[in-house]
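Each remark here refers to the structure printed beneath this line.
Only one protein chain is missing; all other protein chains are in place.
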Amino acid sequence: MVDFILTEEQAALKELCRDFGERRLQPIADELDRKAGEDPAGQFPWGVLKEFSSLGLKNLPLPEKWGGADMGVMTHCVLLEELMAAEAGFAAAVHQSWKLAGLIAECGTEEQVSKYIPMFSEDETFLMGDGTLGPISSAEDIQLAAAREGSGWVLDGKKRFVACGPLAKLFIVDAKVTGAAGGMGETITCIVPKESSGVRLGEVHDKMGTRLLLESELDFEKCRVPGADVLSDAGENGSGAKSRYFAKIAPTLGAFGVGIARAALEKSIEHTLERVQGGKPIFEHDVVSFRLAEMKVDVDVARDLVWRAAWHSDDQQDYDPRLGLTSVIFASQMAPRVCDMAIQLFGGYGFMRDYPVQKYWRDALMCLFHGETHDAARLKLGRLMETDHIRGGR
Amino acid sequence: MVDFILTEEQAALKELCRDFGERRLQPIADELDRKAGEDPAGQFPWGVLKEFSSLGLKNLPLPEKWGGADMGVMTHCVLLEELMAAEAGFAAAVHQSWKLAGLIAECGTEEQVSKYIPMFSEDETFLMGDGTLGPISSAEDIQLAAAREGSGWVLDGKKRFVACGPLAKLFIVDAKVTGAAGGMGETITCIVPKESSGVRLGEVHDKMGTRLLLESELDFEKCRVPGADVLSDAGENGSGAKSRYFAKIAPTLGAFGVGIARAALEKSIEHTLERVQGGKPIFEHDVVSFRLAEMKVDVDVARDLVWRAAWHSDDQQDYDPRLGLTSVIFASQMAPRVCDMAIQLFGGYGFMRDYPVQKYWRDALMCLFHGETHDAARLKLGRLMETDHIRGGR
Amino acid sequence: MVDMRLTDEQLELQGIVRKFSREVLKPIAAECDRNSQSDPAGCFPMDALKAASKLGLRTLGLPREMGGRDLDTLTHCILLEEVMAVEPGFGAMFHQVWRLAQHIGRVGTEEQKKKYLVPFAEDDTCLISIGQTEPASGTDNTFPYRGVDGGIKLSAVKEGGEWVLNGTKHFVACATTARIFIVIGRTDPHAPAPEGATQFLVWKDTPGFRIGRTHDKVGGALLMNAELILENVRVPESDVLMGVNEGFSDKARHYGRGAPMVATFGLGTARGAYEAALSYARETIRNGKPLIRNDAIAMRLADMLMLIEATRSAIWRAAWGSDNREHYLQRDAAVSSYFSTVCARSVCENAMQIFGKDGYTRKFPVEKFLRDALMTNHINNTVDVRLLKIGRSLSGELVSSL
Partner (left out) sequence: MVDMRLTDEQLELQGIVRKFSREVLKPIAAECDRNSQSDPAGCFPMDALKAASKLGLRTLGLPREMGGRDLDTLTHCILLEEVMAVEPGFGAMFHQVWRLAQHIGRVGTEEQKKKYLVPFAEDDTCLISIGQTEPASGTDNTFPYRGVDGGIKLSAVKEGGEWVLNGTKHFVACATTARIFIVIGRTDPHAPAPEGATQFLVWKDTPGFRIGRTHDKVGGALLMNAELILENVRVPESDVLMGVNEGFSDKARHYGRGAPMVATFGLGTARGAYEAALSYARETIRNGKPLIRNDAIAMRLADMLMLIEATRSAIWRAAWGSDNREHYLQRDAAVSSYFSTVCARSVCENAMQIFGKDGYTRKFPVEKFLRDALMTNHINNTVDVRLLKIGRSLSGELVSSL
């Protein structure tokens, strides 16, 4: 029976994240953003991450025996929205670890789980670096080659835009198997500890926004990966456990945009209620109501779609991977649009770094690059429509 | 020196067309649209066409010695806007003949000109049927085959959406030369009198709008075309006189949308000044001002662009075919958008056939099909950008 | 706990309605639309209505004890979507009759139910209509204008134990085909309309009551909108629905909570166009490959599906709120109905583009969906009024509603 009420546990976690965001992230967001603007490889708020971990939040996606709560996609989306509304870069960094820890826990071998999950769960500052294709990009993008060597592999080449590259203690990367036939060659997913020989941190990308999500290049030169550190998806591109896992968690990418845009909307309401022009708060001018309404529609519809997609991801019974992609695409278009309107409602103030809306906008533009481009996501969804028919009224 | 003033002759012709539209077209537009809705092959207002011709308007694109005024692209756009604002279907029918008579006059051999132009110029009800690719569509669409036979050709196959098919006395059609290599095979353009043996009128298309522009299929079965009736573009696809002519007159397609949208805007201003809700004319509500302003911006910008493109078409000196395409694409997107807003401003009335805005909207949607699809036009423009660089500040 | 699973009853009814729509409505949709052009008043497919009645579909809105299902908002939306995806005008008719039967069932007296709903249930062709809009008052009623000069003008004057109604309505849905009418009249001309209007139950054959011209609309032909002309129509006091001057009262408001249903107009219409375009893109071979393998076409389809799923999500949440009063927000309802209009317009136009020039002809179904989609512009509220309502509601809210 259709219902939109969070469980008590979800509601409590949501409050916890909101409170954490307001108390620990919002106050430092502007300053850290500026610093990172001067030095992209600069500070990450490790103390904040420690507190985040000590509240039990870092380990949520893990099974209970590892200190987690078996967090599903729905809860992931709800909590991520709260964190995104506070500081999108930090939230994105946490998201990577949630995603990748979940990946190992769900798709890893027993050996992988028992080796890597405790490393992650017991270390309050353990972040994971994401060099996978994620839910959207296509295998064409990979510039990292994997060659067989005995029972293991040798990695050579480069990854770009490795999320948390400069911060992580463990990387998970996709590589293209050399010698495989065709452009859509086989790919493998490798777990690579930071200290592995042959892995070197490359250029840290100097980004327009979400600067606390440090991203970098990662250079591989004869980096040996034992067969035991390859995730099980190998050889079953698009059908393996990893691919299913990534398809399943796609709605969490939708939560990126929902959180950022919501924050921009909230600040806009506050501002328009305070700012007086024409003898009354500008909120009371119809044209301002109009803009706020457009923003509110965008944010609410996106959240509704993310929730519905997330529920289906958790349910799996009636699962349609296209629903998850629609939520990413919609929320990713929506967030820059809403933040742009916020900037306009702030007038000249919207342009000033002293006010947060320009940061929301810069952060929101990241959403257009969950894949290589936003068109890549649209095309991926379009491809899925060639054979499968929508089930009406689902 | 940049100037935006029409010549006295242009202004006088514009007035003439506006007056003609208001007096002769607007009063019958609704009734003929309804009749054509019941019988798509039904009446065309031949009497109105006669009057149009008797005012000297039909022959405008011809050289003076044939009773014309050597009308350029700029004037064509200005007059077409006026006619479109009155009745888009009739205007489109006239446009076809303007375009095709101009084509023969400009690109035809002396023999072709002296044979066909007098037929056209001396007959007040002579319309031409358009089975060419026009400025936008690509050769892939052609389903009509031309096979060599002696010095002439034999046409076999079908044309669809031949503008004025059921009304015309002369057709101009593009055909694909059989046996030519590759998908972009050579095409030829043939002049085919209606009574030619082997030409048969097929189904008349039952269209959503612009119903007075009767369009139909044309079936060809062993239709012989003497070599003398082939226009000179043959063998030089994309570079010949015909292709240049079509590129040049592209802005006239932009005038379609400008005229229709302007009419919708004018009716919307009238309506919102009259309709009272909330104790005052709805025009005075800011949200209505907002919508009207969006419409006005759209219409004005489109006209400015069409004019600028048209001027360059006539000037040729600094000519860039991409400018003409931008004007078509912009105006074609603009017109349905503006008409849709007009429908919304009319509230429930917008939905009623008694009010003209729904007709403007139906007519405006035609603009999305100047090519096979609107995307085809965008792609055609995109292709032109591969090699040529925009000249700044033009 | 968040849940998106439909109940067994919802799935059962959805199946019935979908089957009916595809088997009965789909084959006649184009012809009815064509007939409406020459004969707006005579195009309604009475046989299809009878077939619907046999399946129990016409009376779904009745209380369960009268043989209906007392549809909640969500179920209403789910079923309506199925009809809308095939024949939006007919779907809009269902919407009217479902909610009006339910409205009378909920607020009517036992006597009223006996007098109106029992015959309604028994007559396979009986429909219900409500007359609100008048030539001079549209938005004034829905975005209530407080001046006494605005709003409903149809006069209702008490004479003895009866009310005498005089005036004209227009744009009245199902007026051409209905036998039972709810007419809203101005019972207190000195109060603003929201406080001075009353709902009256009237049988079509009441003396002085007359159906005027059926409107010739550009889409949604089977909704059969017409004028109502009332000349000294005498209505007994016992046919006042709810109380006098309560025509727009809180009591009537559950009726106003139907915005998610109205939003379903756009959702279903968009889905119909989308499904047609998807089939066409899969089946049409162009340059040796299916149209859908063309990137631009695939991306258009992706955008269409995105809007459809987004709209459905918003409608479901709003409908759930409408069914669970403690979570009800008028704004959510307005969000869904505003957004569904955007969705319908965009999806139908995209669908038309996929068909190419053929899409502009009536040989293919998309141009009809696009015309039908115009219904979403002005049902209950105009699009801009929906936006304004949302905007004005935001002052109290500095945190998200969910």
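All chains are identified by letter, namely A, B and C, in their written order; residue positions are counted from 1 within each chain.
Quick note on the criterion: a residue touches a chain if its C-beta (ideal position, glycine included) is under 8 Å from a C-beta of that chain, and two chains touch if they have at least 3 such contacts.
As the structure is a prediction and not an experimental result, all values here were calculated from the model.
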{"item": "Per the touch definition above, residue among B:F246, B:W307, B:F346 or B:Y360 touching the missing chain", "value": "B:W307"}
{"item": "Contact with the hidden chain (one of A:H76, A:K176 or A:R362)", "value": "A:R362"}
{"item": "Of B:Q26, B:T109 or B:S289, the one touching the omitted chain in the full complex", "value": "B:S289"}
{"item": "Listed residues B:M74, B:A247 or B:I260, member touching the removed chain", "value": "B:M74"}
{"item": "Hidden partner chain, residues of chain C it touches", "value": "294-296, 299"}
{"item": "Positions on chain A contacted by the hidden chain, ascending", "value": "34, 37-38, 140, 160-161, 183, 205-209, 276-279, 282, 287-288, 291, 336, 340, 343-344, 347-348, 350-354, 358, 362, 365-366, 368-369, 372-375, 379"}
{"item": "Positions on chain B contacted by the hidden chain, ascending", "value": "1-7, 10, 74, 262, 266, 269-270, 273, 283, 286, 288-294, 296-297, 299-305, 307-309, 311-312, 315, 322-323, 325-327, 329-330, 375, 378-379, 381-383, 385-386, 389-390, 392-394"}
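Methods note: only the chains that are shown with their structure count from here on.
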{"item": "Chain of greatest Cα-centre distance to chain B", "value": "A"}
{"item": "Chain B-chain C separation of Cα centroids, rounded to whole Å", "value": "39"}
{"item": "Chain centre separation (chain A, chain B; CA means) in Å", "value": "49"}
{"item": "Contacts with two or more other chains, residues of chain A listed in rising order", "value": "286, 290"}
{"item": "Junction residues of chain C - those touching two or more other chains", "value": "300, 384, 387-388"}
